[in-house]
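Please read the structure below before turning to the comments.
Of the protein chains in this complex, one is absent; all others appear in place.
Every chain is named by a letter (A, B, C, D and E) in the order it is written, and numbering of its residues begins at 1.
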Amino acid sequence: MADIVKEFDDYRSKMNDKILADNNKIIKRIFNLDTNAYTKGALDVKTKELLGLVASAVLRCDDCVKYHLETSYKLGLTKEEVVEALSIATLVGGTIVIPHLRRAYEFWDALESPNK
Amino acid sequence: MADIVKEFDDYRSKMNDKILADNNKIIKRIFNLDTNAYTKGALDVKTKELLGLVASAVLRCDDCVKYHLETSYKLGLTKEEVVEALSIATLVGGTIVIPHLRRAYEFWDALESPNK
Amino acid sequence: MADIVKEFDDYRSKMNDKILADNNKIIKRIFNLDTNAYTKGALDVKTKELLGLVASAVLRCDDCVKYHLETSYKLGLTKEEVVEALSIATLVGGTIVIPHLRRAYEFWDALESPNK
Amino acid sequence: MADIVKEFDDYRSKMNDKILADNNKIIKRIFNLDTNAYTKGALDVKTKELLGLVASAVLRCDDCVKYHLETSYKLGLTKEEVVEALSIATLVGGTIVIPHLRRAYEFWDALESPNK
Amino acid sequence: MADIVKEFDDYRSKMNDKILADNNKIIKRIFNLDTNAYTKGALDVKTKELLGLVASAVLRCDDCVKYHLETSYKLGLTKEEVVEALSIATLVGGTIVIPHLRRAYEFWDALESPNK
Partner (left out) sequence: MADIVKEFDDYRSKMNDKILADNNKIIKRIFNLDTNAYTKGALDVKTKELLGLVASAVLRCDDCVKYHLETSYKLGLTKEEVVEALSIATLVGGTIVIPHLRRAYEFWDALESPNK
């Protein structure tokens, strides 16, 4: 796995474990909802993942964007589909989204180059 | 057409005309992009409309939400699909999205009750 | 009850009923969490209410501010305590919070003048 | 004076008086800074007013935009200059700024039509 | 002192000195207000610190969160109280607050492990 992907996954996983071990009920339930919200319903999982990606991008949350990029990649969404979703985010959210777009491209490249 | 839909459409249309008549190149091109971004590409128009809706909801822009609700309705998206998209927006954006959710429900009801 | 309080409560209550009747699981659970989060825990209910108020104010959500003002009033928080919390919100969030401060003062006055 | 200008000025003035009478030191000092920040310094007052306008527009604060439009108008800034500043705000802040642009145009028209 | 705490304190202190030496009146007064706002008034200092923490968390400002975590720690607030405040921030601000929650947990751990 590319370094920036592994680094992101490891830190996220380690800290999520600490947060969940801490046993605050509200936080635990929000984490739980976060898993349920992206499962198949009236909308399919690919569409939901892109909704999460665009919401993350316009709110300019790099870690959230990375998470949804990784899941999108695993679900088989193409780069063209992902970029099209990000283009809507950039239009709606404005040019301040562009620095996050740069990091999103870098992360997607890393996802596609597992042995780099 | 229900009153709150007509009122929204009329004001939006009247002011957009004034803005475009004013002939500022940057603004005109952004308006133009706003039309192009939601046409069919790698993603279909329904998915793109939902992406615009979720981006608008997490950024808490009532008028943008109304616009995308109206287009979603015209494209034949079901209430269940739209609500599922909005549920992701509420989770990602937090409980501050809830007041916008109330107004979104009211607007969708108006879209479905054209003779009210 | 003063008009702007009653109007706010009625609309909020009517639309929340519609949203919950719609039975989207994610949204229902978020509503549920929203009730649980402000109950007594390591922190007392008054402190938690002020935390909700300040979070709402810096995120500039008028309806959320009104809701927490009303609950703060019912819990017996004084105007001085509430204003002090709002002063921190204005400092942290900047002068763009001021228009929301105006509406917060108006709403608090209405809460204190039930027969107006 | 046009109705929407007068209504805005009256409410703003009435509530500011209430807030300042309340004597919270932090809030009073922020109001004081808000006056000082736009006086002539290394930058002239017209430039500073446009900076306040653009900051307000990208943060999507309608009342702040109205305030800076009114001051810009009184300072003799032209519509073309103001619109150019708003075009930068729309590009940086994205299409979610557009609804605020509509209301800004309406308010500017009201400023220019005092007897309407 | 743990590394990430020291690194944060040193950079913050060095740059604040530079900013204040620069003698811009508006900025100096805002810094001054920032000190005054958290002193005892109608509300006690612990409550005010938690208000600053929650405002910082929902606005997703990592450095502001770190600053308020450090002050909270020095004031003797418990981890349980701090986490409860952060749980409200996560609910109000949504899942985009979670990455900031991870870094907040890491920083709090560092505060509790001064010799690490």
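We take it that a contact is a pair of C-beta atoms (placed from the backbone, for glycine too) under 8 Å apart; a residue touches a chain by one contact, two chains touch by 3 or more.
All of these numbers come straight from a predicted model, not from anything done at the bench.
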item	value
Visible chains in contact with the missing one	A, B, C, D, E
Candidate in contact with the missing chain, chosen from B:5, B:30 or B:83	B:30
Touch list for chain A against the chain that is not drawn	60, 79, 83-84, 86-88, 90-91, 95-96, 98-99, 101-103, 105-106, 109
Absent-chain interface as seen on chain C, which is shown	58, 90-97
Residue ranges of chain D at the interface with the undisplayed chain	30, 33-34, 37-38, 41-43, 47-48, 50-52, 54-56, 58-59, 64, 78, 80-81, 83-85, 87-89, 91-93
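Here, only the chains that are shown with their structure count from here on.
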item	value
Chain at maximum distance from chain D, centres defined as averaged CA atoms	A
Of all other chains, the one whose Cα centre sits farthest from chain C	A
Angle of rotation relating chain A to chain E [CA atoms, steps of 5 degrees]	120
Proportion of interface numbers common to chain D and chain E (over half same, under half different)	same
Chain B-chain E separation of Cα centroids, rounded to whole Å	37
Junction residues of chain C, two or more chains touched	26, 30, 33-34, 37, 55-56, 59, 64, 83-84, 87-88, 91
Touch-based graph of the chains, sorted into line, ring, star, complete or other	complete
